[in-house]
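The complex is shown incomplete by one protein chain, all other protein chains being positioned as in the whole.
Showing chain A:
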Amino acid sequence: MNEVVAPPASAYFIVKDNGTPENHTLSILVDNEPGVLARVIGLFSGRGYNIESLTVTETEHEKHLSRITIVSNGTHSVLEQMRHQLERIVPVHSVTDLTVVAHAKGYEKPLERELAMLKVVATGEQRLEALRLADAFKAQVIDANVTHFIFEVTGRTSKIEQFIAIMAPLGLVEVCRTGVAAMARGPGIE
């Protein structure tokens, strides 16, 4: 075997991005065709962007248009690059950074809602407590028998997180969440 030495340099010049990372919500209107979601998420994984939340479904059936809502995290320059890269994808019609739109209108965030289902298995006092708290969070009981509830709760991500945290010690066994759906405030179409 040859002598072992310390690893030296390489050919690339790395510059640290000193910007502060922020969460932004992107709304992407796309042709609903096979592979379109793979193109979008492939771009994110291929270029090393984060996905915090992802929601997609067809929203305009006649035109076969789907809306993809992605919450991502990055510095200003990364977020701008993300938008431009998304716009290069052929079936992408438009990309809107809803967080930027909200900031321009004087709000911290766009309107964001999530739906979650929580399965809670409990009896006795715990069961009553779960029901009381669900009522306080305006959660609906959508399935139940004598040993369990399934709650449906809608709201901002922070509210969902809080509800899950509260239910955790009360017999929470399963959670399902839709991810964030978001829209800009006001009458304008973004």
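Definition applied: contacts are C-beta pairs under 8 Å (C-beta built on N, C-alpha and C of every residue); 3 or more make two chains touch, one makes a residue touch a chain; residues count from 1.
By definition in this document, contacts and distances are computed from a predicted model.
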item: Options "Acetolactate synthase", "Cytochrome c oxidase subunit I", "1-acyl-sn-glycerol-3-phosphate acyltransferase" or "ABC transporter ATP-binding protein": UniProt name of the undisplayed chain; value: "Acetolactate synthase"
item: Positions on chain A contacted by the hidden chain, ascending; value: 2, 5, 8-15, 30-31, 34-35, 38-39, 42, 46, 77, 80-81, 84-85, 87-88, 90-93
